[in-house]
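Here it is, the structure in full.
The complex appears here minus one protein chain, its other protein chains still in place.
We just call them A, B and C in the order they show up, numbering each chain from 1.
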Amino acid sequence: MLVQIISWLLILSGIFFAVTSAVGLFRLPDFFARVHAAGIGDTVSAALIILGLMLNSGFTLISIKLFYILFLLWFTSPISSHSVVKAARHSGLEPFLVEKEKTNRKTD
Amino acid sequence: MLAITALAVIRMRSLFAVVILFGIYSLLTAVLFVVLDAVDVAFTEAAVGAGISIVLMLGTLLIAGRRADADTHTPLLPLFIVVITGAVLVWGTFDMPHFADPQDPAHQHVAPRYIYDSLAEIGIPNMVTSVLASYRGFDTFGELIVVFTALVGVMALLGIPERRQSRRQVSEKTGPEFSGPILTIGASWMIPFIVLFALYVQFHGDFGPGGGFQAGVIFCSAFVLYALIFGIELTYKTVRPKLLILTSASGVLLYAGTGFVSIILDGNFLDYNVLSNTPKAGQHLGIFLVELGVGITVASVLILIFFSIVQSRKRRYQMQPDNHLDSQVRE
Amino acid sequence: MMTHGPILQVVLPLLVAPICFVFSRFHRFCWIVACVISWIGLFISIRLFFQAEQGVIVYELGGWAAPWGIEYVIDRLNAFILVIISAVAAIVFPYSLTSIKAEIDPRQRGLYFTCMLLCLAGLLGIAITGDAFNLFVLLEISSLSTYTLIALGRDRRALASSFQYLIMGTIGATFILISVGLLYSLTGTLNMADLAERTQNLHTSRTLKVAYSFLIVGIGLKLAMFPLHLWLPNAYAYAPSAVTVFLASTATKVAIYVLLRFLFNVFGITFSFELLQTEWILIGLGLISMLFASIVAVFQQNIKRMLAYSSVAQVGYILLGIGLLNINGLTAALLHIFNHALIKGALFMSLGAICFRVGNTELKNIAGIGRMMPWTMAAFVAGGISLIGIPSSVGFISKWFLILAAIEKGWWPIVVIISICSLIAVAYIWRVIETAYFKTPQDSGTRYVEAPLSLLIPTWILVFLNYLFGTSATFTIDFAATTATLLLGAGR
Partner (left out) sequence: MIDSIVGLYNYWIAIFLMMAGFYTVIASDNLVKKIVGLNIFQTSVFILYISLGKVEGGSPPIVSANIDVYSNPLPHVLILTAIVVGVATTALGLSLIIRIKKAYGSVEESDIIEADQQMLEPTQDEKQ
């Protein structure tokens, strides 16, 4: 019973983080901040949800598979975020603050 | 969701976005396929539509440019044609058997044998694999030939990928130096797992979703990742295009050879029953060989096509204009 | 081994194609292998032809019985198509080696033979299979290799026309796929014979009608039926000559075979003609394409393109023959499938020889060539005569039966239109002859020698066949008439 409650708590908080990251994806001012928001969704929320599901299913084959998924996600999604940002930097996109500073300097 | 994505594709003019949206569309379709119980198909659609097709399309975009011009001609005629066709189809559905009704003729005639007898006749639990490789084995052979034909076509058009001679031509924009430590280490950790997974899918196709084709696509994706991170030149060193040409042909020959062996052993073409002492063992052996052939060919064909498209950026093609009177008497 | 004839017919080229692919750098080797395979194929198909006279041959692939497995069915109709395809292949393959020398890059020649083998196998497979979905797969094999072959043309327009064909061809194939899906949902089977049986009591179903119309449109795209013919002239005009010969004399014929098979056997006469009255569509489209394409052909500057339009017109004759729906009409259609393969084969082959020397087939560039390359031009003239339909050539026989069929129905206007189209054919063939024999070259310095024998011999074999089957036609006529009777009797 306690396991059930903990698992549901984990899943719910995972959902909360997922929603946060979705909001961030739309509301944040520039590309890099949005990648950051998406990163939350990929790592924290996915991890919480999967942990919750693992507790829910108990010690079975499904749990092991879920663990593999978690491992894969934690391994790949930071790398892919990294490469997306790298590509963006490479193609000349600059963070919002840098841009802002530049415009400020011009107006000064 | 699917409809919105499809409509967005029509409206968008950034080709990059169009291609990525198509990937999303494919993934959504794959999810829909899982809901509709077609796990094998979903697997393939995800691997092909959201995987290899996108890679090839993006490779093309590198050369063809990213933006589409605004459509110049009026869309009225196409719209008219499309509306008429759609209306005819919808009209036609009114006499169709209803969705998911077990009494549909589609589920009454041929399918029950596949569902209820295939375990006894072929001996493997995944019905899709038994139908694919045995009952309708010739379709799969045809499918393999289609992939092979595409390879021949791409190579005829874009030239055969070759290793470059001089080492200086390695461009500074690719290769491990460019990718940085995070990507290189990440990729070198991932690639063995991808290959392992491909092998699992290849040999587990009898029991779960998967099979030669999916395995081939996954295998190919490992090499695409390698090429993206470590640069195409190193990839050529890892796996030589000539070797791939050989393996792509040998996969087809393995499939056809299985068929011929069954002819020699006094069965019909692709009749696996005669391959071994008992029909079931024969079916096992036959399906194993055939799936192996599919896997080998698909993997090497897709890698080769990827190489060709990537390499074609630098290649030049001579095209003679049509009206050349200067071509004098030959011989 | 001979009981495996049906499968060997298709699989031998498929088996050799990968070998050719691996050794594609040695294009002479590929050529020899391809030729040998095409001759073996011809031998097998002739054997099958005589076997099929005795009764229908059924071959179950993988040893699974029909509706569950895929089966090959060979009756008189497709045995006949098989012979046409493999005979054309057996002549075109030897012809190719010299012909592509002038037109294809050396590195691509081995791949060219690989593609030709794949295309051949695909076409043979379409003709032989008894399974609706298998037909789609084989159709794609032949289509994909065809797109490649067209794109191998030297002109950059070959690329654009190949792409256009790829789009239209894939739409056509997808339409066929939709139709097969609808049929499957109604009947639960994919086997053609089984489909025929199970659609019998579904004639009022709207789904069946939609499946039928999608199938006709899909095949129509492949067939270059009148409003859907746009891809054909460009594709034929810019493809390498040997490819044009092969496609013009086989690809559309196979599509017509598929049309006949579905109209008469799968859906049955009662459904396709008595209920839906398809014959009017066929007659209408046939007449329009005859008139329209013939007239457009007269104004072409490129001879290959001109003959391509003429091909659209000839498809019109065949559709008209089917649409007349009596024994004479159907006989004419079947005869014309065979005869048109011979005629267009001979014409495009002689054009290929001209192209080999001149470098292109623009009308203005061949002025005075009749005296420089007498044998080649003579073959062209002989083929042209046959195309027009002058007695003693094969073209005459099929037109004669077509006219007989129209008279039998009492439709005099059709007879008039057929004669008008023949007159237009005289006009466009005459333009070529006039330029070739009676005009002097613009640049008097250009001299061309006669085409090499490796091109002339295959061309003249086809010309000879044109007149052989034109003068002693009893065998073909008898055969076509019995097959026509069978077809008309089948679906009732």
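Rule of thumb we're sticking to: contacts are C-beta pairs under 8 Å (C-beta built on N, C-alpha and C of every residue); 3 or more make two chains touch, one makes a residue touch a chain.
Predicted model only: the values in this text are computed from it and were never measured.
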Among the chains presented, those that the missing one touches: B, C
Contact with the hidden chain (one of B:L119, B:L265 or B:A281): B:L119
Positions on chain C contacted by the hidden chain, ascending: 133, 136-137, 140, 144, 147-148, 151, 156-157, 159-160, 162-163, 166-167, 170-171, 174, 177-178, 181, 184-185, 190, 301, 362, 364
Interface residues of chain B (partner: the chain not displayed): 2-3, 6-7, 9-10, 15, 18-19, 22, 25-26, 29, 32-33, 36-41, 44-45, 48-49, 52-53, 56-57, 59-61, 63-65, 68-69, 71-73, 75, 78-79, 81-83, 85-86, 89-90, 93-94, 96, 98-102, 104, 106-107, 110-111, 114-115, 118-119, 125-128, 131-132, 136, 139-140, 142-143, 146-147, 149-150, 153-154, 157-158, 207-209, 213, 298, 305, 308-309, 312, 316-317, 319, 321-323
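Note that only the chains that are shown with their structure count from here on.
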Higher-contact pair (C-beta pairs counted), A-B versus B-C: B-C
Distance from chain C to chain B - Cα centre to Cα centre, in angstrom: 30
Of all residues in chain A, the ones touching two or more other chains: none
Interface residues, chain C side, partner chain B - complex: 1, 4, 7, 11, 14-15, 17-19, 21-22, 59-64, 67-70, 102, 105, 107-108, 111-112, 114-115, 118, 121, 125, 133-134, 137-138, 140-141, 144-145, 147-148, 151-152, 154-157, 178, 182, 184-190, 198, 205-211, 213, 356-357, 359-360, 362, 365, 443, 446-449, 452
Contact footprint of chain A on chain B as seen in their complex: 180, 182-183, 186-187, 189-190
Touching residues on chain B, where the partner in the complex is chain C: 88-89, 91-97, 104-111, 113-114, 134-139, 141-143, 145-146, 148-150, 152-153, 155-157, 159-160, 245-246, 248-250, 252-253, 256, 259-260, 263, 267-273, 318-325, 327-331
